[in-house]
Structures are given as C-alpha cells and as structure tokens.
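After the structure tokens below, expect a handful of questions from me.
With one protein chain removed, the remaining protein chains of the complex are shown where they sit.
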Amino acid sequence: MSSYAETLAENVEEQAESEDSAPETREKPEDSSDSVDELTLVEAICDGLYTEMSQDERVMALGEDIGRNGGVFRATDALYEEFGEHRVVDTPLAESGIIGASIGLGLSGMRPVAEIQFMGFLYPGFDQLVSQASRIRSRSHSQLSAPIVVRMPYGGGIRAPEHHSESKEAFFVHEPGLKVVTPSTPYDAKGLLTAAIRDPDPVIFLEPKLIYRAFREEVPQESYEIELGEASIRREGSDVSVFTWGAMTRPSLIAAEELAEDGIDCEVVDLRSLSPLDIDTIVDSFEKTGRGVVVHEAPKTGGLGAEIAATIQEEAMLHQEAPVKRIGGYDAHIPLHALEDYYLPQAVRIQDGIHDVMEF
Amino acid sequence: MSSYAETLAENVEEQAESEDSAPETREKPEDSSDSVDELTLVEAICDGLYTEMSQDERVMALGEDIGRNGGVFRATDALYEEFGEHRVVDTPLAESGIIGASIGLGLSGMRPVAEIQFMGFLYPGFDQLVSQASRIRSRSHSQLSAPIVVRMPYGGGIRAPEHHSESKEAFFVHEPGLKVVTPSTPYDAKGLLTAAIRDPDPVIFLEPKLIYRAFREEVPQESYEIELGEASIRREGSDVSVFTWGAMTRPSLIAAEELAEDGIDCEVVDLRSLSPLDIDTIVDSFEKTGRGVVVHEAPKTGGLGAEIAATIQEEAMLHQEAPVKRIGGYDAHIPLHALEDYYLPQAVRIQDGIHDVMEF
Amino acid sequence: MIHAQSGLHEQDEHDRLQILDADGNVHPHATVPDLSDEEMLAMYEALVLARQFDQRAISLQRQGRIATYAPMTGQEGSQVATSYALDEQDWLFPTYRDHAAKHVHGRSLSSLLAPLRGHREGYAIPDDVNVMPEYIPIATQIPQAMGMAWGYKLQEQNDRAVLCHFGDGATSEGDFHEGINFAGVFDVPAVFVCNNNQWAISTPRERQTKSETLASKADAYGVDSIRVDGLDPLAVYQATRAAIRKAKDPGPGESRPTLIESIQYRFGAHTTSDDPSVYRPEDEPEYYRKRDPVDRLRGYLESEDILTDERQAAIDSRVEDRIEAAIDEAESLEADPDDIFNHVYDEMSDRLKTQRDELRELREKYGDDAFSEVLE
Partner (left out) sequence: MIHAQSGLHEQDEHDRLQILDADGNVHPHATVPDLSDEEMLAMYEALVLARQFDQRAISLQRQGRIATYAPMTGQEGSQVATSYALDEQDWLFPTYRDHAAKHVHGRSLSSLLAPLRGHREGYAIPDDVNVMPEYIPIATQIPQAMGMAWGYKLQEQNDRAVLCHFGDGATSEGDFHEGINFAGVFDVPAVFVCNNNQWAISTPRERQTKSETLASKADAYGVDSIRVDGLDPLAVYQATRAAIRKAKDPGPGESRPTLIESIQYRFGAHTTSDDPSVYRPEDEPEYYRKRDPVDRLRGYLESEDILTDERQAAIDSRVEDRIEAAIDEAESLEADPDDIFNHVYDEMSDRLKTQRDELRELREKYGDDAFSEVLE
C-alpha cells in the first residue's frame, strides 16, 4: 500500500466507525477563552457553527437531518440540543426549498447556514444558488444581499454510493456573486466558516469529507476568522509549485515529501479560497519556481485547473519553464468504489506528474 | 458606430420586427431533393427539425410554447401544424419536468428534442440534465442511453430582460457524458442539429440568439450532418489564432478583417463543438501562428477560454510566442441593455486584445 | 381545439368570492370592505393610473423607447387590491407583470420604467420601500418569500407578513411546490397570490395541470386557500386583507399561510413581443372585458356617489402628469459602465478591479462610441 492509501485507510476506518455507532455528544467547556481543543475537521466545523451561533442570534442552521440526528456526518452534532428546533431546523427534503428559504431568511435579517447533504444533491437547488442567491446584490444595486452560507461535503474516496463523490467546484467559481471556499485543516475549517458566516455575500463552503476525521489539530475555542480570498502555502519549495485544495492537499504534501527524497523541492499551495482566487499568491509562487502542477478531484476538462493554468500563462508566461500540468479526475464520472482510487489523483500520480514537469 | 455595432443593430431590428409582428408560416416545397433555401439561422434550425421529423417518426419536440405558438423565437414555426400535438408538444411550465420527461421518452425509444426557452431558465432542470441525462450511459454500463437533444437560445446583445442573456456553456462542458455544440451559421445549424438528433448521447444544442436572424445562407433542403466534435476554420491566417464560437464568431471575423488592414493576418477558428473540443484543430492552428486569443461571452473566470488556454500551453507551450489572451465577458452578471455592449466582447475589444498579443 | 376552450373554463363564477357583479353592483349577500371614501377613491385612482401606465408603456415600447414590456390590463384590479391590503411593513415579491402592485406598495413609477430602459438602478430599493426587484425566472420567488416570512416569524416580528405574486403557469414549477410545502410545515406568515390569468404565454390553464382548481393545490401542503374573482378589486381586497390578518395573528385552529387564487384574464399580449392571435381566439377576451375591473369599481363608486365627474377629471389629469414626469425621469437616467463591476460583491475582488480598469482604459482609448448602444 502506498502511504496515501494508508492514510486513506485510516480515515475511512475512522469514518465508518463514527458513522456506524451512535455519536457521542461533545461537551462544551464553560469557559472558552484562550482554550484550544484537539479537533477533527468535521468537529471544527461543528465548533465553528457553535461559536458563531452562541455569539450571534441571527445565525441559524437548516437542512436535511441536521437537527436531532446532528447531520449525516455529525457536522451539526449537539447543536439542536443547544440551540433548539428554531435555530437548528430539519427541513423537508427539498434542496431548492432549502436554498430559496435561506435567501429569504437572509433578507429578513437572519444569517442562515444551509447544509446540503452531499454536493451531488445540490443540483435541484442549483437555480436558487447559482442564478438567484448570486444576484441578489447585483440586481438590487447593492440594496439587498444574500448573507447565506451553503455548506456541503464534497469529493470522493470514502467508498460512497453513486452521486456521493461529486467535486464540481468549478460550477460555482464560474458564477459571479458567489464566493467559494474549502478548508484542508481543522483550524482553517473553523476560521473560514466563521468568515463565511460573517460575510455579507453568499459563500459556498465545501467540506472535503474524505478528511472529515483524518487527523486532529489544535483549534481555539474562541472565534477567529481566516480571510476569504487568501491562499496558504503549506510547504515552501523552490523547484515546482503544486496548487491544490481540500482533500487533495494531503496527497500533494505526501508526494512533496517523497519527491524531496529525490531532490525535488515542492512548494504546496493550498488555495482555500476558490472564488475569489488568490491570484497574487499563485503567480508569486509560480514566478519563484517556474514550474507548476494543479491537483484536483474534479474532471480535468473545464475544471479549476484550467483557470489556474490559463492565469499563470497569462501573468507569468515568461517565467514558464514547463507547461502547467493538470492532475485531475478523468473526464468521466467518478466510478463506484472498486475503481475510485484509479480515478482520484493518488500520490503516485502526483509524483509522476511532477516528475514530468521537472523533466520538461 | 463601430461596424460590429451596426451589424448588431441590423440583427436586433430584424429580431424586434419578427417578434412584434405575427409570424409568417413558411411553406415547405413538395419536392425537396437537391434544392436549397436561403435561410436565417433560426429558420435553419426549424428546417433541421422539420427534415428530421419527416424522416424519423421517433423524433418529437417538446417544451414551453413550442406548439401552436411556434416557440418564442419561432424556432418550431409550423411544426405543430405539420406534425400534430403529439409530436410537437407544449408542456407545463417546468424545466426539470421537460428534461426528465425527455430522458424517459428517450428510454422508451423516442428521440426527444426539448426546448428550454432561454438558457437562464435551464437551471431548474440542471439536475436532470447534468446529473441524470449525462450518466444514463455510464451508470448502466452502456446498456441504456439518453438520446436527447436539449436546445436553448443563449447569449446577450438583444436588449433582453434579466436572465435572458446567459452564456454558461462552461457548466455543461465540465460534465462528462454531455456533448455541447453551437452553430454560427445557418448551414451549420441544420447540420449540427441533425447530427445531434441522431447521436445516441445527450447533446446540448446552444443557439446564439443574437444571430438568429442576422443573415441568410444557402441551406440544402435535404438532410445532412456536420460531425460533432469538429471545429471549422472560418478564416485562414498566419499571425494569430482566434478561437471562438456562436455569436462571437462574427465580431471576431469583423475584427480580423479590420486587422488585416493593419497587416495582421488572423486565423479564426469557430469551435462549433464545445464538448468534445476539437483539440487537434486548436493545437494545429496555434502551432502555426504561435499566438492566440479566445473570445467568448461568458464570464472570463472559469469560462471555456480557460480550458483552451490551459490546453494550448500544455500541448504547444514551446510554440507560444505570447500568452493566450482571453477576451470574455467580465466576472460580473451581464448587465441590462443600457450597459450590455460594454460587457460583451465588441470588435473593438477583440482588435485591441489581438494587438496586445501581437505586441507581446 | 383544446386551446380555444380555455377562456371559458373559468367562466362559472359561483365558486369564487365576488362582491361586485359585472356591472359594479354589490351582490345581495356580499359585504363591502370597510374602507373610507378616500381609501376607495385612492384605490380607484391607482387603477386608473395602472391602466394608463400600461397603455403608455406599450406605446413607448412600440417607439423603441423601452424594451419588451409585459402588459397588465385586466389584471391591475387584483394587483392594486392586493397591495392595498398590505401594511406598510409587509414585503411584496412581484413578477415582471406586477407593475401596479409594486407602485401601490411604494415603488416610484420611474423605477418601473428604468429596467425597461436597461438600467438596473430601477431595481435598487429605497430603504423605506418593501418591494423586492421583480422576479423573471418563474416561481423562484416563492421559496424566497416563504423564507423571509419564516425569518420574521423566527425574529418574532409578528406584525410583518410577506405577499408573493406568481402566475398560473408558475404552479407547475418545483419551486411552487417546495416553497408552499415549507410554508405549511413552518406555518409562516405568507400570502401566496396566484394570478391565474388563464394563460402562460400560449399555454392555457387546463394544459398546465389537470387539477380542478389551482387553489385546491394548497391542500397538498395543508395550507388554506380561497378563490376570488380577480376582476373584482373589492373581493380581492377583502380576501387578501383577511389572509394578511390571519398570517400575523392566526385565530385558534387557523394556520398562517394562505394561497389565494385570483381568477383574472390577460386582456392583451403576454409581452410586447407576443402575438396572442396565434394561439387564442380573438373573441376570447370579450367575456372578461365586460367585467373590466376599472369599470366595475367606477360603476360602484358612481352608484354610491363617491366618484363624481369632477373627481374623475382631477384623477385623469393627475395620472397624466405623474406618468409624464416618470417617463421624463426614466429617460434622463444615464448608465455608468463602472456599475457592471460595482455590485458583484460587497468588496470588489482584485480581478474585478483589473477588469474595471481595463474597460476604463478601452473607453478612454477608443471612446464610448466604439461601444455604442444598439438601437439607442
């Protein structure tokens, strides 16, 4: 087994475990100043919601099975008990209704955080999100806005059934008026979610479910924001820049460590914010290394990798020592789990791709 | 007025005229072998439907107001009278219903051609199209398919109200299993539509409504196919390649003629097929010229221009004498008509962009 | 001839609330809403204004001075009455056809014309006006209106209700279903007004759904409903007022939301780009023209001596002046290309700034004529 596969295996076991057994209700300590918890990414999301709901009465959560059930991934665990059925609301099974309702709630002065159970089930609500929420500001000449957050687990690798492994962030990035973020660590998860909730515009908060429980990290109990629109350099390097986000950050880092042994020094940039993109960080990194790859789960054609490659050649062509290589999902539907590890970028593919770029 | 603006003005006047007055019902000549008609693009679409419905009983049309009314743009003019209410069907006002029904009709052995009144109203049916029709083949291991065509007018420039000027082809190109085509001439309109109807997979047929009635061209009365997946070089040139499609082909050609006077020889490639892309033609043209621009109406970020630029630098970086420039809509919603001419790529912007690329 | 029948479908009037008969006489057992003479006259003036505005707008479109317009003649009675039934703090969710409803609830006449002149400024809402920009994608406003009503309920702003307009065609969309189902489940203070003008462009009501009535669709959501003669402004007022009252302060056993099916008829074309003679019999409107809401209210007010010739003359001249002023105002609006970029996000992104600056440079370099507006 490759080290990535091992990492995955751990995740998935944890995942399966936590899904099959009754969830524990996490206790909130009374005094939360200056304290930190060791949290998984999904716990950090839950904590981010908790913290923000505690501080701002306008914040509410709504979606399918997020109440008593705490969400199918337990991302809203114990919030129902804490904040009651009017602030943590199980809705009917209707995604357009959930997002349309959220827009209206936002207009009334609330700060709704909607959960879509899986990205593959967002599409019935696509119109309300992409064609409605995105435009409330522009069509009203900024008199109105849609201060909503739409959270959804996305991505593959967890042996899920059909339609449960979507990674179509590119759809949302192409629509003006939407912001799109995705964390790759528990710390970022809480900070980005806090910023998303406070943002006056609609923010799509993509949750890399493959790493929901992959590892723990210290997360402050108090609230903090990570500014939307800022990438994070996860590993500095001088030979080649790896641009990635969400669950692909880890295999990218694994690949970088393996390549270090071959003397290739990778810089790994976790974009975090997919819309707006942090073009400065992307271009600066590329200008430093002169070589780049983009790693994402979505189909290659029309994926966000295209935007990044196009931007780099626009802004930094004269620094280009090799084509920017896109290591993505293939232009096919993500297969069921017997084959999904062939579909998703594995550390081995990432390494191989980086070698290509180095040897160009 | 720029020449492009003049061209537009003509279009729009014709358009407005034909929309405000009662439509004429076009007579079909009895003997149609070897004959040609001088048709506009929208007439060629209607003719394509007529020809295919005459030859293949399985072909039917469905959508909102396509029957007695002949479609809001008259794209199904007189088909209701010719083929009757069971083959030219006015549906209830429900896009998910229309596309879902089309999938089922296709499974039963019919060849449905659905009309969505404007691209901006496709989104309620996004799920059925992007998440369902696209996968019938892959999820059934090719035992089943969705032999449907979804036609929709798209693009701006006709002084239309909000949500009537969308150009979001990139959404469909990113989804495996869908094909996406758009004609820029009447001849291509009929040939591509015929091929789309005969294709066993779902084809999205985008109709550039700005040029629905912009000019006439000889169109054979008999049926013919233009193979899906093949671009067309509209103008050969040696200095710079312009990649475009749909309604942007004309301003690109206008810009090319103007630039010819400055001694810049543009090659204008009309992609026609947006998925699959004709990568060979794109790369060959670029390798010849070493410089390229992409012109499209959609917002620049995440638009198809990104895919083309990314592909070019991947496949032909060593030929690149300048960055591939994307001349697109801005990353904002297309404004109402007082400003839409600032938003859409005008010949002046295209010329300016090409100058940039030439002077790099 | 399925199509040709359609208008007749709704001509049995016994199943709906009516106060005035076709000639403006009060039905024997009906009660006229409790409105002062001044209120009645104001409502009537709004009707006259709406009718006049509609005619002017159609001719402005013909002259190329505004873009495609959706006429409301025949439907303005219901529009005016529903907005009259609102309290100031209530919100209105209108469609592209609800010009009169918007105006009565506070939008200026010139703001109605601005988008038709291509200016999104017309959708900018003054702080004290609770009218959403119009909704063009059919039925999308329904879950949003529901959501806003829910939000007010959650915030215990119990004096607020939300009124949401849509057409007969809208009842086929998933958003109608999802929105009203949520309204039932969360018992929100919303009034849904289905303006059943019997046509969705060329599709007649009975090809839209095999449901007996549109009002009865509310049963599927456990939501109350009522059918009302939409050409009778007093009946519409009464039904809407009752629904708004109930939304804010439901009695024991009452639920907050209501679906009102207001049965109307579109006297004219769907929009100025539409030609109804292609799909419906020329004489279909006759029946409804005889029940013209403006005439009916005028008939009633005259019979009650509330409306005099003098007052009518004053109304006519005020209406004329206001419309002229509105047209002047709308036609004096200038567009600022920077606005393309100004309202995408609260803070403009770097890429948008670059794009804005690029456009500024291009305009500088080539002049605005190079981008000149078509047809202007």
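Going by the order they are written in, the chains are A, B and C; count residues from 1 in each one.
Note that in this section a residue touches a chain if its C-beta (ideal position, glycine included) is under 8 Å from a C-beta of that chain, and two chains touch if they have at least 3 such contacts.
Please read these numbers as outputs of a predicted model, since none were measured by experiment.
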Contact with the hidden chain, among A:Arg58, A:Lys190, A:Arg213 or A:Lys300, goes to A:Lys300
Full-complex touch with the removed chain, picking from B:Glu82, B:Asp201 or B:Asp284, is B:Asp201
The listed residue (B:Arg139, B:Lys288 or B:His319) that touches the chain absent from the view is B:Arg139
By the document's definition of touch, the residue of A:Ile233, A:Ala260, A:Met317 or A:Leu336 touching the omitted chain is A:Leu336
Contacts from chain B to the absent chain lie at residues 60, 86-87, 89, 91-92, 94, 96-97, 99-110, 112, 124, 127-128, 131-132, 137-145, 176-177, 179, 199-201, 229, 276-277, 279-280
Contacts from chain C to the absent chain lie at residues 172-178, 181, 184-185, 187, 207-212, 216-217, 219-223, 255
Touching the unshown chain, chain A contributes residues 1-2, 5, 8-9, 12-13, 16, 19-23, 64-65, 67-70, 72, 85, 90, 92-97, 120-121, 123-124, 157, 159-164, 300-301, 330-333, 335-343, 346, 348-349, 352
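Note that in this section only the chains that are shown with their structure count from here on.
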Looking at Cα centroids only, farthest away from chain A lies chain C
Expressed in whole Å, how far the mean CA point of chain A lies from that of chain B is 33
Chain A and chain C have mean C-alpha positions lying a whole-number Å distance apart equal to 41
So, in whole Å, the Cα centroid of chain B is separated from that of chain C by 34
Where chain A touches two or more other chains at once, the residues are 96, 124, 127, 131, 138-139, 176-177, 277
For chain C, residue numbers touching 2 or more other chains are 120, 137, 174-175, 339, 344, 349, 351
